[in-house]
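Note that this complex is displayed minus one protein chain, with the remaining chains in position.
After this line comes subunit A, so read on.
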Amino acid sequence: MSKDVANKNIKLARTLLLVAVAMFGFGYALVPLYDVLCEWKWIERDRPDDIKKVPEVAYQIDRNREVTVEFMTTLNESTPMKFRAEKKQLKVHPGEYYTVNFYAENKTDNAMVARAIPSFSPAVISSYFEKIECFCFSEQTFKAKEAKIMPMRFVINPALPEQYKTITLSYTFFDNTEKSVKK
């Protein structure tokens, strides 16, 4: 192999190596990119920012329609907590505001940091389900054996298409004590 070709080879190899390193960075860039894309209005994803302290919009209450909202509470793996909603389900009118209390208790003798993640079924209704106040997404600190009543205030936008008669709202509590402490 002549020196000339050898130099060309090494130069090209360096360039390609840079591309590979850049692609490694691109993998990480997908993380913020994912969040940005999920902000787009047409992507139905429940975000922490959705729960803003906005003044309650007064909707026209639709007394003729009734939507059943079901509440599910789950503990991830062996999260040592008690967690339940005050009622299993609620019949609501679109446009009217409701408050449901959730009850959570730390069963351990130590302080605990936990976080609840919500999920909807069917997923598409999340943009019609407007939460005014919620305990989800943000870290909740519990003292040893502490119990909390956590209210969730919501309204169903009357624009909700007719075919949705039942909505399931599920919360899962994750124990995040270890990671929070180490940070």
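Operating definition for what follows: contacts are C-beta pairs under 8 Å (C-beta built on N, C-alpha and C of every residue); 3 or more make two chains touch, one makes a residue touch a chain; residues count from 1.
Here, contacts and distances are computed from a predicted model.
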*Have a look at "Transketolase subunit A", "L-lactate dehydrogenase complex protein LldF", "Cytochrome c oxidase subunit 1" or "Branched-chain amino acid ABC transporter substrate-binding protein" and point out the UniProt protein name belonging to the hidden chain.*
"Cytochrome c oxidase subunit 1"
*Of A:Leu12, A:Val57, A:Ala144 or A:Ala159, which residue touches the hidden chain?*
A:Leu12
*For the chain that got dropped from the picture, name the residues of subunit A it touches.*
1, 5, 8-10, 12-13, 16-17, 19-28, 30-31, 34, 42-44, 48, 76, 114-115, 117, 123-124, 137, 172, 174-176, 178-179, 182-183
